[in-house]
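Step one of this worksheet: look at the structure below.
Of the protein chains in this complex, one is absent; all others appear in place.
Here is subunit A:
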Amino acid sequence: MKVTLFVTCLVDLFHTNVGKATVELLERLGCEIEFPEAQTCCGQPAYNSGYVKEAKEAMKHMIRTFEHAEYIVTPSGSCATMFKEYPHIFKGDPEWEPRAKALADKTYELTQFIVDVLKIENVGAKLKGRATYHTSCHMTRLLGVKDAPMKLLKNVDGLEFVPLPNSHNCCGFGGTFSVKMGPISEQMVDEKIHHIEEVNADYLIGADCGCLMNIGGRIERQGKPIKVMHIAEVLNSR
């Protein structure tokens, strides 16, 4: 199966390992990966800050870049959600609405793709330790992907899974919120880390680099011994 990878700007620039793991994992599961070099960013930073005009330029560029794809897969619930929002954003635009809809219809978040399209729940991964999972807001509430990551994690050999208390509360990332509303964001991420510690997890796993950058950056600042991993890295551990 041919998969077109939308790697996201955060992974391209800061979390390259997540991108590498995604490629290796999908290849192992029998996919052929294509990476359109023209890809940039889904437009979310500008869109969420209210700069819709600017964001739309980025979105049109992404629509063009991925127009040829059969399946678009991305290791980010939030960026997948953004692609899914495009038709809504271009509503009423006779040229771009149908093109946006075509893009949205073939976009999948990584775990969703593995479970729903490839129909695989055990990817043969191994990782020893106690882990908990951060349910990122856009992925669970807007994209509606809740079970896929759980199904996959349950089958990771050696991984003891513990649910995260108050998992429904946002980690405090929210894109520019994390810098615009720093003091509130700090309280939110500290409460999140408190709950991670409460269950004595060695690993915090997530499916969105934004949240992981926030939680991980704070954990690192505080020098806590919790390892933060993207789910692609976990599923690619052997």
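Assume contacts are C-beta pairs under 8 Å (C-beta built on N, C-alpha and C of every residue); 3 or more make two chains touch, one makes a residue touch a chain; residues count from 1.
The definition used in the following text is that contacts and distances are computed from a predicted model.
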item	value
Options "Lactate utilization protein B", "Nitrite reductase (NAD(P)H)", "Amino acid ABC transporter ATP-binding protein" or "SoxAX cytochrome complex subunit A": UniProt name of the undisplayed chain	"Lactate utilization protein B"
Sole residue of A:Val23, A:Cys79 or A:Leu152 that reaches the chain not shown, by the stated touch rule	A:Val23
Full-complex contact with the absent chain, from A:Thr4, A:Thr111 or A:Ser185	A:Ser185
Full-complex contact with the absent chain, from A:Cys170, A:Ala207 or A:Ile226	A:Cys170
Absent-chain interface as seen on subunit A, which is shown	7, 9, 11-16, 19-20, 23, 35, 37-41, 43, 45-55, 57-58, 60-61, 65, 137-138, 141-142, 168-170, 172-189, 191, 213-214, 216-218, 220-221
